[in-house]
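Here is the structure we will look at.
With one protein chain held back, the other chains of the complex are shown just where they sit.
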């Protein structure tokens, strides 16, 4: 059994955003999977996906602080600067975090840990809407 | 053919630990797969998984040294500090390394390179036991 949906995420400000609900609501049929995998993929090179703490907004703010410290806007050693001071750092951050997350399905439910939520990591100042592809596959109950 | 097992890893000190044996012993039936994938997932936000050098313990110690240098305990710009100086760094490291690893199966064997082992990356000082879900799927011989 295969499920696949495009999910368009509305434009969000630069930073880290919880999108667990939007992703899982796109594939309600995964309730039918006894065992399987969900794969979430972002079709961009300046935004990324990760799993992390789903409770405290502080954690998401601290992510933005640390990543922007590690890969500073307008860093002097970058040569790809035509698209703005936030562009090349966005590419680096996107690869540090990665374009996909995947997690198991057990008895019709995503087997995320209690504190794990899906983050959209928006690395541009004005990234616009972001396209995801959510794919799930497995064995029906 | 689908296999899925919960694997509980005993508490380990902060650092990087080889767990290849524990993971693969959980799914001995993958010997029956002609072709497939193994997906290993950690259900936490302050520990992570990666593949790296399986021979020298120096490499694993150097991982701890570098990651703690890159994301220092008690870093002054973090605001999420209530759970201790190692907590917010653990979240960042967990996302830098990621919550899952996946690798192919060829003729009943994990197609890891000669030097590739599975690391549990324990980012907390007292992280406790860690829950993995190991999922494998593929086509039988």
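Think of it as A and B in the order they're written, each chain with its own count starting at 1.
Here, a contact is a pair of C-beta atoms (placed from the backbone, for glycine too) under 8 Å apart; a residue touches a chain by one contact, two chains touch by 3 or more.
In this text, all values refer to a predicted model and were calculated from it rather than measured experimentally.
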{"item": "Chain B residues touching the omitted chain (full complex)", "value": "35-37, 50-53, 56, 58-59, 61-63, 65-66, 69-70, 96-98, 101-104, 106, 111-116, 119, 138-139"}
{"item": "Interface with the unshown chain - residue positions in chain A", "value": "2, 4, 39, 41-45, 70-71, 75, 77-80, 88, 91-92, 94-96, 98-100, 102, 131, 133, 135, 137"}
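Throughout what follows, only the chains that are shown with their structure count from here on.
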{"item": "Length of the line joining the C-alpha centres of chain A and chain B, rounded to whole Å", "value": "20"}
